[in-house]
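Omission of a single protein chain aside, the complex is shown with its protein chains in their original locations.
Chains here go by letter, A and B, matching the order in which they are written, and residues are numbered from 1 within each.
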């Protein structure tokens, strides 16, 4: 079988992300800003499409997490692998996957990144080495650990970045995975995006060690905490973590970030006080980053306007593409049960008979054969 | 609403046929009232109502045969049924899906086919034994009496055959005697007796009888003689048992079955403790049993527990014959007619009446010598009949 998942073709670079090697130039800072704005606009448009019933199911947005997304993804090499949870549209965008194909996936259309099989929680693109959004909390951690094992097995120098929310650090798979990575010295960076809330439960309520990065100590694993609202700080911390991982020392990075809206598009987040909402707004990473750049004259009002206009255009194009993309053909329902075809695979639509009823005329021969 | 079920009216009854309904839908029924007559494998039985109410529906019609426990009628006792069962289709017999399909294809009516599966379910094997074929027009002769194979043309071209469907008694006879003839290793032994003195004794006994007493037949004397011979040879008054690797089960009681040709077919009512009954009591008993057999009125306990059977075809002039053992009994005596023969007495030929009888024995428990000893004792009793009545 061809090693489809280990193709050495390089993904095209993320269009707006800078390389991670040096301190950011002004151009790179602008690119960061433009990417953050684009993610913001994309997510807002997705929320609207959800209210228009163009998007179904669950839909979790990266609103408030844009700096972490941008900083982290900018630190990766093209050949590195990314595993995320279900709040992953921004990471897919920042990884360079065409926004049209992501929006089409949210729409459940055949041109979506997962051909309409995954939806919002299950974006996947092998070329971008974006190895999946996963809907089960903690489910992606053992998988990402295994991907790192495969890299190590083959002696490659790629690394794996595995994202998770703060709530995930309480699940068994978190501990089992960190332990495996540590004893096997795997090239992986686990990233906790700590936005303070697992759905409506606070980190303090849920975690006996609320400084989540310190949990790495149980596995003698290097770790750090970084301001997730500062894309540059995130990028630098991620670069350090990735270098450690590539050297055989897996890393736990905690990005303290924010969530501007509810857990998902259907959550009004009434469990938050007005003060907490206002604090989150005040910490809006895009506004804060713009203010800092404006203050030091590294960003102009015109550039801000251009960024917003371009983002709106790109998002509108993505929506138009998604709207035009055909719905998957029901005839393809059984195309992806098994990769290796197998006899007696059940390919029955609901209500279909397992065996055809006996046609009255054709029974005589078989009857005699059966009863003679 | 009460379902009246096909009752179990004998120890071997698995199904029964409705002989007559004495109540019709709409009739009031009280407890103890005669409701229905049922033909079992042994007899025609009267069944009384257990509950009061109104007969609502007859589910099994006269002539139909159903397993015991099958609802045969419904009685409205004035109480509403909480969850009324769906009306069972009158012709819905338990049959496997395979049987139903084959019946559809062959155009068979399952109502005509006895089921041998659990609960009387008709299974494929039941279709392999030919069910009744098409019945010829009433009154046409029945030259062979043999049933024609299902669905195939009559084997005798141009000569119509008539199949007479088995009733319950006939089916029981067929099944039990087939079992006996195919599974019991049997042998026969024939003996004969000079019965001049027996006939003379009979005449004297009957002349001495007061008015109301029944007259004694040769058969009554024979029954008592057989009972006494069985008492002398308990190994013949016995049954084979397969338990624990096989056993001879000797019976304490001597209960003689008397084979009788009744209107319903062969029945074998039992004279209980025949060795302890006087000849006249045997005569009274056999007369009564014969009358009840003719009326199809034998009760189940009158047909049960036989330990030995006597089959007498002497009245038809049969000289001698062999009978098939009536399981689980160990032996049966087939009795022919007393016929005059020439015998030499002191060198002078004289006419003497001689009776021939043949014992069929289950060789698993009765050896030839035992059979011979039993016959010798019987012959001695018949030739010295005062011992029979003494």
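Just so we're on the same page, a residue touches a chain if its C-beta (ideal position, glycine included) is under 8 Å from a C-beta of that chain, and two chains touch if they have at least 3 such contacts.
Here is the rule we go by: contacts and distances are computed from a predicted model.
Colleague: Which name from "Cytochrome bc1 complex Rieske iron-sulfur subunit", "Chemotaxis protein CheW", "Alpha-ketoacid dehydrogenase subunit beta" or "ABC transporter permease subunit" does UniProt give the chain that's left off?
Modeller: So the chain that does not appear here would be "Alpha-ketoacid dehydrogenase subunit beta", according to UniProt.
Colleague: Identify the residue among A:68, A:85, A:120 or A:177 that touches the chain left out of the display.
Modeller: Touching the chain that is not displayed is residue A:177.
Colleague: Of the residues B:99, B:227, B:264 or B:375, I need the one that contacts the missing chain.
Modeller: Considering the complete complex, B:99 is the one touching the chain left out.
Colleague: List the subunit A residues touching the unshown chain?
Modeller: Touching the chain left out of view, subunit A contributes residues 1, 3-6, 81, 83, 112-118, 122, 124-126, 131-132, 134, 136, 138-139, 141-151, 153, 172-173, 176-177, 179-180, 183, 335-340, 342-346, 353-355, 358, 366, 370-371.
Colleague: Take the complete complex as the reference. Which residues in subunit B touch the chain that isn't displayed?
Modeller: Interface with the chain not displayed, on the subunit B side: 96-101, 116-118, 121, 123-125.
Please note the rule applied: only the chains that are shown with their structure count from here on.
Colleague: Where the centres are mean C-alpha positions, what is the separation of subunit A from subunit B, in Å?
Modeller: 88
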